[in-house]
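Of the protein chains in this complex, one is absent; all others appear in place.
The letters A and B name the chains in turn, as written, and every chain counts its residues from 1.
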Amino acid sequence: MESQIILILFGGFLFLLFIGAPITVALGVSTLISFLYLDENPIKFVQIAFTSVGSFPLMALPAFILAGALMEASGLSRRLINVAESFAGPFTGGMSAATVFACLFFGAISGSGPATTAAVGMLMIPAMIDRGYGRSFSSAITASSGGLGIVIPPSIPLIIFGIAALGMPAPPAAVEEFGQFQTVSIPKLFIAGFMPAFLIAGSLLAMNYILAKKHGYSGSAKGWSARQIWCELYRGFWALMAPVVILGGIYSGFFTPTEAAIVAIFYTVVVGAFIYRELSWQKLFAALETTTWLTGRVLLIMFTATVFGRLLVENQIPAVIADGMLSVTENIYVIWTLVIFFLLFVGMFMETLATILILVPVMLPVAYSVGIDPIHFGVVMVCCLGIGFQTPPLGENLFIASGISNISIEKISLAALPFAFINTVAIFIIAFVPEISLWLPRFFGY
Amino acid sequence: KNFKIAVGDSGGSSQEATGIGFVNALEELSGGKHTGTLFLNGQLGSEQDTVNDAAIGTLDMSLLAINNITPFSPSVGVFTLPYVILSLEDAETLTNGPIGQELTENTINDAGVRIVAWTYTGFRVLTNSKKPVKSVADLKGLVIRVPKNEIMIDTYKAWGISPTPMAWSETFAGLQTKVVDGQDNPYTTINAMKFYEVQKYVTNIRYIFSIEPLIISEQVFQELSAEDQAIVLEAGKAATAASATFLREKEAEIKQILLENGMEISDPENNEEEFITLATEAVWPKFYDSIGGIEKMNAVLTAIGRDPVSE
């Protein structure tokens, strides 16, 4: 019975994906057919449609998308990047290091990888080329750091992971063996993402230094321009305050993440309309529209992925998968390795948020049953999918970088390989040393 | 038949104890013909969702807190009012007597689910990190976390403080970072959540006795043969008895654990009289309508030998 259901559910799902059905349809139809096969009434879909979407924490998703779109439209993003650029200075590989920092900065307000790449790349790639950096190198480092945007909070993938994981508690057998697992919450996930993001950024900076040295990309002769730094800091003041408002609000316990995003929206509107005077009604409506279809698309998957997950749970399939996996090996490092390579592979051609929604019900129980902390697992998962942005054939970041620099995808991919390699090493370190993710949340009492 | 049983709480909870008691009795009484699988931790959806699922017949059974049935069948709300139940014996008298029978009839008619067993999870006792609380006056200056529940909020207001509604998932962190000073929950929960790490003082108030029924889909129940129906009801009685035993044994054991972890346990002064008067006078009258009138309230009070109230 179980094996037939697994065949219908996963077989149907993969078949539908293969013939080009939208991911949400593949999930919904394969689940519906499994229900009919089991002779169960699928009427519970209706209630799940309502309850899977109708939750307060989930409202953080449109709120952050809207906040990000408005920051872009109001010129806040551009000013943040200018600040990073002004710090480039006289170092070897200084400009490309500034690109990494710009992605870190910008990532703190934007929730999305491709958005980070586009916003940063537009300014930094031409600037790097100007100073004699190779075109493919410039594109590659931008595409590779764009993934930081989804690891550094606020992160839309971490929100989605948090929501999916909340509905996926630890199986009793795992609790018996490893004790209670900590509860998943979005602020906790956010704070857990910090140190891993800095580790990845550090690894990129190291690789950047090595390559820049090799290529002879030295700093500008002029050295630091204190005046320019001061100037950009002054111009970017209101933009720099945005992450402070968002993160400070969340961690002082003042706001929930949803409320922080709401406050960020109003903050951006005020700054964009009255201080920077770049926000028009038209741009405001466009931002609302983008938020509409992006949210509708992701959360329709939320619904179908939830019915998919419910069918798995009711037929105790995650336990079967976990047992299968554990019968191969019980070594946590081997399991991490399999998980990481699988996620890197899937991240190449599947959209990130959909991937999270589909894989959490399948993989989180496996993680629990070998004693992996859910917060740690979420951080590693999002890091892996962040790298998926820069890997062909569907590395969205690569496409964008290629558009800006006029260099073919193949060339950029090749130039991005060292960065992808060092990122992967960083991910293994993050996976094998849970404290990198878990120390900070504990320190702050989460 | 293998009954799918949704359970809201995790392993080690009173709910699970009732569930295990039910499944064991069911297997024994049916000679192995029937059994049940527990899906712990709300894996089959939130407690409220499971009521609808059972009503439609897409879920067999569910174990859930009684306040999650109230929206679907308001008359069971009588058990959620403060100080209606003052002891485990009261709870047993009410649930196993004609009152319990009447509420079961109501849930069948209103919500399409039948209560087959009752979990007694115990009184929600008050804990805090600041000072021993023995009187209503001691509450002053404490920030107490409550769930988003009208009755609980009203009760604390009747005692003169404004409690802070906070989601369950944020509560432990809230107590740790001292955003809130205290909370109330049954002993089993306090122990399971290791609240002794962040709380010091326990007060044995009895304003709410947690009751968590086991419901079966009426549709599923009617599809069973008369003989099987009898077996399910009998297994339900065994589960109810198992729950009472579990509570008696567990609570004593847990109090010991809490003391060993440095908590101080005290009783309210004057047998809780001041707490009781303030709460019942302020809160009860607001809910007479929703539970079906003041007569229903008086029927409950008479059944446990207390004086009836008047408008």
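Note that a contact is a pair of C-beta atoms (placed from the backbone, for glycine too) under 8 Å apart; a residue touches a chain by one contact, two chains touch by 3 or more.
In this text, contacts and distances are computed from a predicted model.
J.: Report the protein name recorded by UniProt for the chain absent from the figure; options are "TRAP transporter small permease protein", "proton-translocating NAD(P)(+) transhydrogenase", "ABC-2 type transport system ATP-binding protein" or "Sarcosine oxidase subunit delta".
T.: Of the names offered in "TRAP transporter small permease protein", "proton-translocating NAD(P)(+) transhydrogenase", "ABC-2 type transport system ATP-binding protein" or "Sarcosine oxidase subunit delta", the absent chain's UniProt record gives "TRAP transporter small permease protein".
J.: Among A:93, A:114 or A:171, which residue is in touch with the absent chain?
T.: A:114
J.: Touch as defined at the start, partner being the missing chain; which of A:8, A:104, A:123 or A:431 qualifies?
T.: Only one listed residue reaches the unshown chain, and that is A:123.
J.: So that we can see where the missing chain sits, which residues of chain A does it touch?
T.: Counting only chain A, the missing chain is touched by 16-25, 28-29, 32, 42-43, 45-47, 49-50, 53-56, 58-59, 62-63, 66, 114, 118, 122-123, 125-126, 254-255, 258-259, 262-263, 265-266, 285, 288-289, 291-297, 299-301, 349-351, 354, 393-394, 399-400, 402-404, 406.
J.: Would you write out the residues of chain B that touch the absent chain, in ascending order?
T.: Output for chain B: 51-52, 55-56, 71-74, 110-112.
Everything below uses one rule, namely that only the chains that are shown with their structure count from here on.
J.: Could you pull out which chain B residues touch chain A in their complex?
T.: The touching residues are 4, 10-11, 37, 39-46, 49, 52-53, 56-59, 169-170, 172-173, 176-177, 179, 192, 194.
J.: Of all residues in chain A, which touch chain B in the complex?
T.: Result: residues 40-41, 43-44, 47-48, 51, 166-167, 169-170, 172, 175-176, 180, 183, 185, 253, 310, 313-314, 316, 445-446 of chain A touch chain B.
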